[in-house]
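A single protein chain has been omitted from the complex, and every remaining protein chain is retained in its original position.
Order as written gives the chain letters A and B; numbering starts at 1 within each chain.
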Amino acid sequence: MNTRKFKDIFARRLMFNLCLFVLGLAFLMAFGLYQRSRPILAITSLKNLLFSNAWHPSQGQFGLASFISGTLWVTAIAMVIAVPFSILTAIYISEYAPKRVREFAKPIIDLLAGISPVVYGVWGIIAIVPLVRDYLMPYLSEKLPFFPFASDNYTGFTALTGGIVLAVMVFPVIISVVEEVLRTVPVETREASLALGATKWQTIKYAVLKKAKPGIIAAIILGLSRAFGETMAVLMVAGCSLHGFTKSIFDTAYPLPALIANTYGEMMSIPLYDAAVLLAAFILLLITTLFNMFGWGILLRIERSEG
Amino acid sequence: MEFKTHISVKSLNVWYGQHQALNNISIDIPDKKITAIIGPSGCGKTTLLKSFNRLIDLQDGISVNGQVLVDGEDIYSPKVEVMDLRKKMGLLSQKPQVLPMSIYENVAYGPRIHGLKDKKKLNEIVHRYLKESSLWNEVKDRLNSPASKLSIGQQQRLCLARGLAVEPEIILGDEPTSALDPVSSERIEQKFLALKDKYTIILVTHSLRQAKRLADYVIFLYLGNIIEHGFAQEIFENPKYVKTQAYINGKFIEEHKINRELNLKGTICPDNFVKAKLALEELDSGQVLKIIVDYEPAISEVPKAMEYEGHKILEVKRLNKTDWEIIIQKYDEGYII
Partner (left out) sequence: MVKKIIKALRWLKCPSLCSGLLAVVHYFSAFFNAFSGSNFQRKFEENIFKALMIISAFTVTGILIFILAVIFLKGFPAINLDMLIKTPKGGYYLGKEGGILNAILGSIVLGFGATFLAVMVTVPVVFYLNLYLKKNSRLALSVRFFLDVLWGIPSIVYGAFGFTVMIFFGLKASLLAGIITVALLIIPIMARSMDEVLKMIPFELKEASFAIGATRLETAMKVVFKQALPGLMTAVLIAFGRGIGDAAAVLFTASFTDSLPYSLFKPVATLPLAIFFQLGTPFPEVQERGYASALVLTVIILFISILSRILSKKFTRNIIK
């Protein structure tokens, strides 16, 4: 058999196996984490772990509820801020902006996506913490002394701070997906609407966005998944303290990823601590993967129907 | 013969970047008649059509010089409200573009965006214009189902209904039947003949036969210039210019204005394609590249690849025993030829 063909077949085999590796990696990760969290699942029920507030590792209590609530708060704040800004920006860039502005915007969005999460955390500490501590907290908390604003945490390291920093990290995710989806709407649809005498905005509102709706939802889901899993930046600014439930945007928040990161030193010293933490990682894996499958599933279907 | 003019074009010049698409066009379009714009591909027919409802404004890098008077008013003057202008004109594209809504919504879209909210009136409009496009009987039971589920012939009729619903005065058709099967085509043509009494209709068409069937007035456009225009009977039976004669008789020898010529004799694929593509990059949209190849697979490969990228193949001609000539017109995204 001549060498050319042999090289081809060998390469083909190698590539195929690497593909199998990629396929299996996600499952491997899930399996590995699950295995390591079994010890604690054997002792405490899942319900207890998820819904109990009591986190006292040295006494063998590993209730993750307050961390889950911290995650939810920070993620919710981030999405409330990020979604409108991102969608409006994406529509502007792809429909209204002149060519030069569009070319200028792309590198900026890429840059936002490329900045290290730790640097975001540093920025958060320098710029956002004082903002919350010195301006937002005093004004809002006094004027609106009720849920969700009332709090006794005056440090500036709050769920809101975490949410703001997280929102900025989520911008590029949503913007780039929405932009791409808007591009798949054919020019002729817009032409057809404009030819009837619609304004550009009417065309976007009634024709373009309608077609793009599933894609926009997918973008939001992917942004949500990103927000859920971000660790370092939030850890540095949300004020991870073991106070119990986060009840206000000005309370500290201790999201799940931050918990995993913070305990890296002590994990092996207390029995079952590592299992609990790895269980948290497993839960994180499941949730983000679920969101991602949803989001990508939608996008895949759009891509298919466009041909 | 005298006629009442609906649209009057005076010295219209249109450029896409460096490429001049329309060259000093002056023509009058007769009122309440069917005017056909004919000519070989890529010669500015669609540009002319879309300059009537200012849809060419959407292109990057376009510049327009001259006047287009509709009912006496220049539509390119800054104080003209484009949305009102477009309401006067209905457009039927080559490929039927239904909006992503139900059948009802599609027809109601036009009146809705111009402010009509009265449900009863909207129902009436939908009913009336679906009937006028002969679509009513086929869809009356499923007005709320998505328009995308209709057959292509039905979609085009829906687009017609949609265009008529804003009660225009002028209907513009950009090769409206070229994507349809013969039966649907015929239906649309019958429609046009019936609508002639109430609307001024301007059609761009590739098909001489269609022009002969439908047109009252004919404009022959070639390379952005009007070669000849007149009433259909005169043009078809007694054309004054050689080119017109040749085109009508199907013996048209197109002399494309070649902007760049590339001799690729001796190169094989994929280098042929690569070099051709590189040369094309340096041209503006609308400009023409001629390549000479002597490598057989290139004759089918290069045109296939070029068309895949959206460019137009104007001609593939055999020069002699070994050499072939391929003429390619560059077509950038969004460019209307």
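The rule is simple: contacts are C-beta pairs under 8 Å (C-beta built on N, C-alpha and C of every residue); 3 or more make two chains touch, one makes a residue touch a chain.
From a predicted model like this one, the values you see are computed outputs, not experimental measurements.
Across the entire complex, the residue among A:M15, A:V80, A:V187 or A:L242 in touch with the chain not shown is A:M15. For the chain left out of this panel, the touching residue among A:A54, A:L144 or A:L300 is A:L300.
Of the candidate positions A:A127, A:L144 or A:L242, contact with the unshown chain belongs to A:A127. Looking at A:I175, A:A192, A:I249 or A:L272, the residue that reaches the missing chain in the full complex is A:I175.
The residue from A:T44, A:T158, A:T231 or A:T246 that touches the chain not shown here is A:T231.
Chain A residues in contact with the hidden partner, per the touch definition given at the top, are 4-5, 7-8, 11-12, 14-16, 18-19, 21-23, 25-26, 29, 32-33, 35-36, 84-86, 88-89, 91-93, 96-97, 105, 107-112, 114-123, 125-127, 168, 171, 175, 199-202, 222, 225-226, 228-232, 236, 257, 260-261, 264, 277-278, 281, 284-285, 288-289, 291-293, 295-296, 300.
Interface residues of chain B with the unshown chain, by the touch rule above, are 81, 83-84, 112-117, 268-270, 273-274, 277-278, 281, 297, 301, 304-305, 308-309.
Please note the rule applied: only the chains that are shown with their structure count from here on.
Rounded to whole angstrom, the centroid-to-centroid distance between chain A and chain B, based on C-alpha atoms, equals 47 Å. Those residues of chain B that touch chain A in the complex are listed here as 53, 55, 58, 60, 83-87, 89-91, 93, 95, 97-101, 109-110, 113-114, 159, 162-163, 166, 333-334.
Within the complex, the chain A residues that touch chain B are 99, 186-199, 202, 206-207, 210-211.
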